[in-house]
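A single protein chain has been omitted; all remaining protein chains appear in their positions.
As written, the chain order gives the labels A and B, with residue 1 at the start of each chain.
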Amino acid sequence: MPGAPFPGNQLKEYFRQTGEVWLFTVRFFREAIRRPFEWRELLHQCYTIGNKSLFLVGMTGFIMGLVLTLQTRPTMEEFGAVAYMPSMVGISIIREIGPVITALICAGKIGSSIGAELGSMKVTEQIAAMEVSGTNPFKFLVVTRILAATLMVPLLVIMSDTISLFGSFLVEHFKGEVSFRLFFNQIFRNLTFGDLIPATVKTFFFGFAIGLVGCFKGYYSREGTAGVGRAANSAVVIASMLLFVIDFIAVLVADIFYDL
Amino acid sequence: MEPLIEIKDLYKSFGENRVLNGFKLGLYEGENLVIVGKSGSGKSVLLKCIVRLLEADSGTLKVLGQPIPGLDQYTLDQIRTEVGFLFQGSALYDSMTVRENLEFPLRRHPEKINSQGVETMVLNTLRSVGLAHTIDLMPEELSGGMQRRIALARTLILQPRIILYDEPTSGLDPITSKEIIELMLKVQKEYQASALIITHDMDCARVISNRMIILFDGQNHAEGTYSELSRSSDPVVQAFFK
Partner (left out) sequence: MFFNPYKIMAKKTRNTVQLGFFVTIAIILFMVAAYLIGSYESMFSSALRISSVFHNVSGLQAGNNVRYSGINVGIVESLVILDDTTVQVNMKLDKKLQPFIKKDAVASIGSDGLVGSMLVNINPGKGKSTAVENGDIIPSYSRVGTNELLNTLGKTNENIELITNDLLLITKQIIKGKGTIALLLQDSQLADGLRQSVANLQATSNYLSASGRQLENIIAQVDQGDGLLSQLLYDTTVIDNLNTSISQIDTVADQLEPFLLELQQSANDISASSATLRATLEALNAGEGPAGAMLRDTAAANNLRQTLENLNEGTARFSENMEALQHNFLFRRYFKKQAKEKEKAGQEP
């Protein structure tokens, strides 16, 4: 029943949704490994999610690197630690800021578009149409989108990291006359696999979460155009929240494995 | 003769709201059965139960001799390819071209592809609805009537034995409605499919029906041909023929 008015009902609604998300996830994995695979749609979704987000992600990444460096520099200057700028910026971008900011941007762009697209497909009975023609809409719509998000978000993060490091380099270069080679030498000398690997692994989970939430909200959106809006909106909100939870878990797990 | 669709004592309720209350129906080979009812009388629910978009609460529901509730997914999908479904709002895949819309079910049921190949089948089906020239357009570039016809073509491409029409003329102007009805008659003959049509458009019912069922309060209220029912003295039935 929509708009559950009592707290008890809200709690029940929460557990119902959680249960459904779980079933949805299980179904995803079952369908993902079962033939036939929707390769073409997967490629198409990869293109939509990856390439179409590239500009946005690159832009925010660039500004992120620029701003981070511009704002940190005076403080570091005060400590006489300007020489540590590249490694500091490098570590913070690669480990945390790059993945999280990029994932948030993706949650906004990809999550909402998946939520809205599937929501409107649901509302206009396109999903039902697929179902009654004996095809598997879950496989075609959900599995491909979740997989595409899982695969593309890490790549987007890599691009964003690179671009924001470049943005940071520009500031360092023009303010501190740091050469390209010195800048990147500094960054990579201070980075370890303990920084790169957990940061990359968690971006797969970020992508998965964005795709999953977007698909879930869209696939089960309620009838009507308002339902579509709600699906898109809650996809972004829940995905963003989930990203931080995953990030937190990732830090804990990385701590165990890499003994940082 | 074994009915294509056999429904007995079908019950379906949403919470307190009983939509289907012991409904029964038999659709036989070659007939166009029209079910007439008020909005919200559970007509769409009935259709959705037939293809298991919704699960009926209880009752017998057999399509092509197979009991639909509890059927495994594979067999269900096989039956679904034999049952076309024309949605009220066409439900074309708006991210795909007309061609892709038609190819979509076909490519996922390769056993339905005949010796002509996908390309020809798509074109032929489009020709039979008279819209071969729209093959590379996007659905949003088409008018409502054209969309409805493409949707019909998409249903036809799997060569179903039964076609379920959910308000085929809703949202269309009278002229377009008439075109659609004529097209329906034409393809019914061409594809030798039986049809179960739900509508509240009595013109549509008059033209297309061999037999009609009046659905009222979730039950079969009256049954007969158009002319039989139009002469009925039942006030409920009469209300439809005003």
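Here are some notes:
Going forward, a residue touches a chain if its C-beta (ideal position, glycine included) is under 8 Å from a C-beta of that chain, and two chains touch if they have at least 3 such contacts.
The model shown is predicted, which means the values in this text are computed figures rather than measured ones.
The chain that is not drawn here is touched, among residues A:Leu182, A:Leu196, A:Val237 or A:Val251, by A:Leu196.
Residues of subunit A in touch with the missing chain: 43-44, 46-47, 50-51, 54, 79-81, 83-84, 94, 155-156, 158-159, 162, 184, 188-189, 191-193, 195-196, 200.
FYI, only the chains that are shown with their structure count from here on.
Centre-to-centre spacing of subunit A and subunit B amounts to 42 Å, using the average Cα coordinate of each chain.
Residue ranges on subunit A touching subunit B, taken from their complex, read 1, 36, 117, 120-121, 124-126, 128-136. Interface residues of subunit B facing subunit A in the complex, by the touch rule stated above, are 15, 48, 51, 53, 76-81, 83, 85, 87-89, 91-95, 104-105, 108-109, 154-155, 158.
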